[in-house]
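What follows is a structure written as structure tokens; I'll ask about it next.
Selected chains only, in their assembly positions.
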Amino acid sequence: MIDLDPLIVDSAVRAALSEDIGRGDVTTLSTIPEQQVCSARVLAKSPGVICGLALAAAAFRILDANVQFERRCDDGYVVDQTPCEIAIVTGNARAILTAERTALNFLQHLSGIATSARRFSQLVDGTSARVVDTRKTLPGMRALQKYAVRTGGAGNHRFGLDDGVLIKDNHIAAAGGIREAVSRARYGASHMLKVEVEAEDLAQVDEAIAAGADIVMLDNMSLEEMRVAVARIAGRAITEASGGIREDTIRAIAETGVDLVSVGTITHSVQAMDISLDFDQRK
Amino acid sequence: MIDLDPLIVDSAVRAALSEDIGRGDVTTLSTIPEQQVCSARVLAKSPGVICGLALAAAAFRILDANVQFERRCDDGYVVDQTPCEIAIVTGNARAILTAERTALNFLQHLSGIATSARRFSQLVDGTSARVVDTRKTLPGMRALQKYAVRTGGAGNHRFGLDDGVLIKDNHIAAAGGIREAVSRARYGASHMLKVEVEAEDLAQVDEAIAAGADIVMLDNMSLEEMRVAVARIAGRAITEASGGIREDTIRAIAETGVDLVSVGTITHSVQAMDISLDFDQRK
Amino acid sequence: MIDLDPLIVDSAVRAALSEDIGRGDVTTLSTIPEQQVCSARVLAKSPGVICGLALAAAAFRILDANVQFERRCDDGYVVDQTPCEIAIVTGNARAILTAERTALNFLQHLSGIATSARRFSQLVDGTSARVVDTRKTLPGMRALQKYAVRTGGAGNHRFGLDDGVLIKDNHIAAAGGIREAVSRARYGASHMLKVEVEAEDLAQVDEAIAAGADIVMLDNMSLEEMRVAVARIAGRAITEASGGIREDTIRAIAETGVDLVSVGTITHSVQAMDISLDFDQRK
Amino acid sequence: MIDLDPLIVDSAVRAALSEDIGRGDVTTLSTIPEQQVCSARVLAKSPGVICGLALAAAAFRILDANVQFERRCDDGYVVDQTPCEIAIVTGNARAILTAERTALNFLQHLSGIATSARRFSQLVDGTSARVVDTRKTLPGMRALQKYAVRTGGAGNHRFGLDDGVLIKDNHIAAAGGIREAVSRARYGASHMLKVEVEAEDLAQVDEAIAAGADIVMLDNMSLEEMRVAVARIAGRAITEASGGIREDTIRAIAETGVDLVSVGTITHSVQAMDISLDFDQRK
């Protein structure tokens, strides 16, 4: 799994803190003395894959650089037994209380994604297929959601419209055919980007291969069509199964021999993991 | 349901477009001529409550001010039979293809929230309780998620740490008791904000009422405790049930007589509604 | 008095420094060696209430993290005898000279507000009324100005259009009456926000009370009308006197028994406090 | 008087609207139907110089491009008799109600500055002196405040640390004398910028002239000292009187023969002009 660059963490967390704090945490500023300290444990209360510890740590530290965020595990840790202590936060009480919800919102959401990515990946275990995500993400959260997907052991499809060529039927029609569309994209886009063509039937699969596509998306095909497509392509391109794939259908799809199965639900329909902050008893 | 201010729509959509477009939609720019036009239908493919049409319209129009986005319904429309045509988009093909995913990501997510808000609200129908949301939202999406909650017929809890006082046990401990915490908050916060106190047992409920709280949160109480609390409070404060409330538990909770039931899952664990763009056949 | 969150201080000061520095402090960069140090005293030269020390400290430290800003008092300190030393700044001379005006502009303006807030509050001393501010603030300065109001001992009205419902005659007319307007606002706005109705005569006061308003604004009423209104409301709502209130009129208004007196002049017509930086003699 | 560039107007107004609207104007969105229209008059209720009409117009139009803002006068218009109608606003009621306070806050503050600038300028009428402003402005408002100063007929001192060289005693001491400081600044700064030297006594005046200063600031000098300084300088540099200048002292200072009198109070202690929005009677 690859990590997150620090600038991305910093700007995401600052924006989230500003959104929550607004003109000020009126409750905390009114009731908690400026120098008070406290300590709390970050507890996972449901099983899953932890993701987002760097963001949680940043949420506290941006408000007070002296807050200690002591990790008990790293991103990617699989929680089996609950409650499970995943970190200890100690320091200025105002900073900890004000940042609490922001830290948890990141942790719960990203851990939910990592957990789902892992579950889908386990379902294709033993096949040749790898689970990947899509661009069906939540506005503003793409880089973080895709990090969580990696944390759960699945792979990333392109991050945006600029880091991969994906030719769909509109592009094909406008260009006057798959061959011409692929050719235009090869010329216009960086050579560092692969070219994927969306095929809705076997005829389009053949055309995509003939046009030299690097990847062929088998869009909403039947299992049988997919098997035939994989056989015809015979390794000349990467194959990606796509279209409304769910937990109960993914295994059969993976067994058709495709290389990738892209699953939108991992990022567009996230079940938050249950994680909370438990404050130590105050004397 | 109250609407969204136009500045909020504009800035959210610009940020989302930039996230998706990055350095440019290489596929579309390579294959689609600059002046080409097209037309597509926005179709709901699963039942639910539509939300986010203003954001979808803005996504297309920010890229080309001449794109027509013709609504077939308004936010709050309940889709029963599918597929259901909810809008028609016509205009510059590059703009429509480049904005497609951004528009759908907003629509699918916000409609998912509105649908969930409506489902929870229906579950408490006939009781005195109203469903409200929480601050367990996705970073950067709070104003929009809370709009979707309203669209689904539920109500909004505070938007941030600045537009409502919510006194929890840490605040109480630091202030030296509920009475002192409420008093400090009344003095420090605007008189326009209500003061809510989180009570974990009936003793705290009594204290909160004695301290003059406007709202008492009954946190993770049993049904029986809630019934007693409601009776004791007797209208002197608004009562809010809170803590891990699910579809299968909300009815019984609402029947205890509480005024509000706050449900985190509406915003933190969203099931996207199935909405897509169907392009008209090209000759 | 409640404090300021650190993110608010940081972003306000960075923006102000950028506004003043522009493409560079050409005088200082040309004449002062990079490593030179100096020391200066922040002196109050007129009586008043000090406010803004955190912003002044941040102005120096953002330019050089090693500058020492040693406070001789805290925000809220009342200067009686002048000159009064309120802080000592020591460190890199470039940073101190470049940040000087920004630091002082914050201190002088916010201390001016705190001083005025205190003066108005003293004028109602012994009555049941509390002085509060308005939204008649200077663009971009609202959170800071309202902090200064608290520092001077007065209270805050709502911070924006989003953290309080204030129903005026246009809203009433559009909704078709006070009862309907209040009802719509209760449904549309968060339950954490109080609902205030602006009443121009006693009939509207009665309507507002009947509609369940939390707060009734007595707008530009005569002293006699206010007394009657307070009596009729009889504690069923908070009462706020509003409209062109000045130092020479506030006492009589407060003595009508109203709970709040809102005064726009505290933030819209600020007399800066005289505060300057005195550099130590250079050998 | 010179005008404001449109980008400056647009960004200032957008920021101010966002500050006031926050997550949404809950009152207006709850009570006013989306398509309702209204009309209102902008009325000046105290005498003074109008300033900020472009900002007021922008506040309404940014929220709804179809709002009509019909000016009855231009910036710089002198209101003698009140009430005086200065503009008519017609269009979408939500946009007008939501932008009202932002528009007025700009108008009241900037008109207050223009009024003060005009008053000070009239006080030196017939002398050779021109009134100019200082950098004692309110954070974030400098370009607008300086525009208001010009609107009132006074002149602008430098806008920031980057568009003028002003050598004070710290710079002199660090450079090792006025001659060396001026020489360094001439070399380091653009030749488009004049070099001003702050002189506290006549000896420093002589040194500044000998060093070739373009402008000499006579800082907190007595009237007699200023007269001597003006005579000695004899047109070889522009002379600027500075230091705590008030309405009751400016005339005598101007009569010493100085070219400029800089007055901080015009921008740091602004008395807002009384301007409000009067809505037309609703049937």
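Note that the chains take the letters A, B, C and D in the order they are written out, and that residue 1 is the start of every chain.
Operating definition for what follows: a contact is a pair of C-beta atoms (placed from the backbone, for glycine too) under 8 Å apart; a residue touches a chain by one contact, two chains touch by 3 or more.
Nothing here was measured: the structure is a model prediction, and the numbers come from that model.
Counting every copy of the one repeated chain, the full complex in this structure comes to 6, with 4 of them shown.
The working rule: only the chains that are shown with their structure count from here on.
Although chain B and chain D carry the same sequence, what matters here is overlap: shared residue numbers make up under half of all numbers found at their interface.
Using the average of C-alpha coordinates as each chain's centre, D ends up farthest from chain A. Summary of the copy comparison: rotating chain C onto chain D for the best CA superposition needs 180 degrees, to the nearest 5. Between the CA-based centres of chain A and chain C the separation comes to 44 Å, rounded to the whole angstrom. Averaged Cα coordinates give chain A a centre that lies 51 Å from the centre of chain D. Among all residues of chain A, those that touch two or more other chains are 21-26, 29-30, 98. By the touch criterion given at the top, residues 2-8, 142-143, 146, 159-160, 163 of chain B touch chain D in their complex. Put simply, chain D touches chain C in their complex at residues 12, 15-16, 19-33, 36, 38, 93, 97-98, 101-102, 104-106, 108-109, 112, 135-142, 159-163, 165-175, 181, 184-185, 187-190, 193, 264-265, 268-272, 279, 282. Per the touch definition, chain C reaches chain B in the complex via residues 1-2, 132, 150, 155-159, 162-166, 187-194, 196, 215, 238, 260.
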